[in-house]
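Note sheet for the following structure.
One chain of protein is taken out of this complex; the other chains stay put.
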Amino acid sequence: MDKLLIPRGLQRTTFEKFLLWIIPWLALLAVGAYAIYLCLAEGLFHTNMDNRFAFGIWIFLDLTVIALGAGAFFTGFLLYILRRKELKAVINSAVVIGLICYSGAVLVLMVDVGQPLRAWFTFWHPNTHSMLTEVTFCLTCYLIVLLIEYVPIVLKNRQLRQIPKFLVFEFELHKLMPVFAGIGTFLSFFHQGSLGGLFGVLRGRPFAFREELGIWPSTFFLFVISAAAAGPSFVMLTTTLVEKITRKRLVKDEVYRFLGKVSGCMLIIYVLLKSIDTLIWINSTSPGNGFPAFEFYATQSFGTWILFTEIVVLGLIPALVLLSSRLRQNKRYLFGAGFLVCSGIMLNRFVMTIQTLALPTLPFDNFLTYAPSWEEVAAFAFVIAYGVILYSLTFRYSVIFPQERELGQTNGELSMREFAQSRSVFKQPKFVTRLIDTFSSTK
Amino acid sequence: MKPYLVLIAGILFGAIIGWFAFPAILYHSSDQPLHFSHNTHTGESGGMACTDCHTTNETGRFQGIPSVIKCAECHASPIGESVSEKQLVEHYITPNVEIPWLVYSRQPDNAYFPHAAHVTLGKMKCEDCHGPHGSSDTLRIHYTNRISGYSRDVWGANISGFSSNRWEGMKMDKCVRCHGDNNRRDGCVSCHK
Amino acid sequence: MVPWVYEFHWTAFHVTFLLIFFTVFVTVAATIIIALRRTQQDEQQHRMESIQWHSDFEDLAPAMKVCRHELNGDVQHRVCDNEFDCRSCTLHPVFSARKKKGSLLQYEVYGFSMPPYRLYHRGHTWVQQEDDGTFKVGIDDFGSRIIGRPHSIELPPIGSHLSVNGRGILVRRSDSTIRLLSPIDGEVIGHGNSEKGWYLKVRADNPERATTHLLKAEEVPNWILREMERLQFSFATSGVGATLADGGELVPDFHKHFPKADWDSVLGQMFLEA
Partner (left out) sequence: MDTTVEKKYKFGMVINLDKCNGCGACAVACAIENNVPPAVQKMNKRNGLTWLTISTVSNNEQYPQSETVFVPMFCQQCEKETPCMTVCPQNAVDVDPTTGIVGQVPQRCLGCRYCMTACPYHARYFNWWDPEWTDGMKQQLNPDVAPRMRGVVEKCNFCHSRLHSAKDKAATLGNREINPADYIPACVESCPNKAITFGDLNDTTAPITSLASNSNSFRFLSRLGTEPKVYYHSKKHWVRAMAEKAQTRSRQADGIAEEEFHG
């Protein structure tokens, strides 16, 4: 039964092994579900957050996950709008990752707000001046777009495509994909930006407050660009991770290199703008609000090293590596740089959320520390487990990587040699004998 | 053709459920503890005004439904022949037990409505908000929203939320519209507590 | 939605915000409705088969989409981009016009019986023109050997219409169901059964151009060679281990000799089905 769901011509592990892989994640999912139940049924005191640390790791991880999920919109943009055909190899993967990241973020959001049942109020009584309103609107719309983009991937399942209506719908929907890619890009631009604006508008938090460019603070634009830099890198990293776990080649090397190059280009622009923004903030914005910028870095744990790490170690260095076509050839450098890019974006989101909250504003207040409770961590583990399970199911029962069949057939150099040999073997008339002989000798 | 018929039938079915079944399920109906005729009191024979019984105190607080002491001023012993009057005297006035009236216009906990500001300063009449309640002969059935516990009068009798009369429904929209029409500028906490 | 907000006043900012929101909303909804509508139209206009083939073709690895002109040596390397339908290909007439070297006509190609008077389709069916102008359609030797003994064969009923690359014949085996692609456009006018198996009689829609897209004898040897390679790799990916040699004779039924292979996968790949 399971076999008939797996796409033809793709090798998938046995159902037993697949179960063994899934069960631990299901266990984690159950633990997370229990934690979520505690938070929803008993109250948010389970999370260890407090009145001073009103946002905990959930906002930090939400921002990170959404930045990393940006691969979906940016890959879609490059493929459908700018017509970079080579990205066809990873678009499905990017969409699935995007869907997981966004739905996971919304899920955590629903757990960590006090009254999730009132979420619809934002649509009914929106405050158009709030960045969170922009985020809510765009996130909801984009999640719908991602679900629509995910539909064709599911409909490609071997049994579902037997139903002619599904297949035709998939075909027609796929033809219209550029529309969704365009809308996705548009929405992503706004919500990635407003997530940055979320902190940039906080006049009462001079560490995060930035001057406005137009109607948005500068962090709006920095977040958009950094998300566009992190997205391709994350797609690259997850894909190679899937390759490692499944021990298969799924994507051609040039696709990886192209993703790396895109990531590098966006990152260098980001690093440049971030540096300018930081200089303006240090010299004008922050002192203007009565806070000399370097005092923010005077505490033990958050020294200026964090600024250096964010901009140089995790920004400039990977950008230069990814931009060098020679270094990109080396997979170790390529993936290493990709990892640094993702870490850098993570650190940036960490600084914007956790450090902003930890720093005091009142002159007699203290630097604050906070440790998330197991319930809060487990709620996030729930999202990770859910993501792994959804990805695994999609990978097993649908075609995520269109190049997999091709790459599976010419498996590395050894196979190429076999291929060459077999050509000469087949020229003999009694080929069947030879065919069988070849099998016997090579295996 | 058929799919359209199915669609129309579905819409009709949904409309019927929404219009009749949904309110029946949503609201719990109960009778008032005692038969009471406003008309008997306010009409030609009684000649009383609303404010004779429903008063505000010296700090401006609206007193709501009067207590049995107020009733006892006239009905210490039955003055008429009616069964309900006899009940009133026997069950409530003589043992001095308050009548558990169900209040039609009770607002949610967080709403603050000052009668003094509307009646004394705004020169509004009771009927403007309460309708012809004061000239009714019987008390209506009281409907309670099973989810919120509010009286149905808050939403209004019409399930669609539209009302043809001004006094039907007491939602925030109504307050806001009237305040807007009269150039009142308020913050949320002006009417919320 | 905003007029519900109390103390609300329209500003350019609100108008823009709402305009953008509803534009997005309407575009998404409209796009889905268009997709559904087109699906319905495709269904009414019987485009399902061609879409199915389009989708199957899309999923084929580039190695499987070799152009026939690479097979006959007209061109060094070319991947078909026209779904194996040379009739609408712009390059096919150009290549065909070139002068051909005369090639030896073989009845047997690498041990398979591939008579040169037949034309072959990539999905392992053949077409043979009869004297009365009708066409005979059957499964080629290569195809019938990898299928082995089918459980049942479902031929299209007489009077039904076939279209190129659409579903022609359904072959059921215990472990797999395969649809054979139709090699030709036309109406089924009869079924037949010879000692070599079943065949269909088809009256072509356009006898002049009915066979333009089919492989000719000079392309067959290279094609069969590639198909054998493909077969080997499909065995490799289906995870079959070492298999026994049966001696030097041709094997009429492959199936018997590779019982452990994932036949469902092998047949799917060989008959160009995703």
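Per-chain residue numbering starts at 1, and chain names A, B and C are given in the order in which the chains are listed.
As a convention for this text, contacts are C-beta pairs under 8 Å (C-beta built on N, C-alpha and C of every residue); 3 or more make two chains touch, one makes a residue touch a chain.
The model shown is predicted, which means the values in this text are computed figures rather than measured ones.
Between the chain not shown and the residues A:L10, A:I148, A:A181 or A:V201, the one that touches is A:V201. Within the full complex, the residue among A:T14, A:S284, A:T304 or A:N366 touching the omitted chain is A:N366. Although one chain is not shown, part of chain B still touches it, namely residues 56, 58-61, 108-110, 112, 114, 116-117, 120-124, 181-190, 192-193.
Considering the complete assembly, chain A touches the hidden chain via residues 42-45, 49-55, 113-116, 118-119, 121-122, 124-127, 129-133, 136, 198, 201-206, 288-292, 295, 298-301, 356-357, 360-369.
The rule is short, and it goes like this: only the chains that are shown with their structure count from here on.
The most distant chain from chain A is B, comparing centres defined as mean Cα coordinates. Chain A and chain C have Cα centroids lying 37 Å from one another.
Partner chain C is touched in their complex by these residues of chain A: 3-4, 7-11, 123-128, 137, 141, 144-145, 148, 158, 161, 164-165, 167-173, 175-176, 179-180, 183, 186-187, 215, 399, 402, 405-406, 408-411, 415, 419, 422-423, 426-427, 429-433, 435-440, 443. Of all residues in chain C, those touching chain A in their complex are 1-2, 4-5, 13-14, 17, 21, 24-25, 27-28, 31-32, 34-36, 38-39, 42-43, 47-48, 51-52, 54-55, 59-63, 108, 110-111, 225, 228-229, 231-251, 254, 257, 264-265, 268-269, 273-274.
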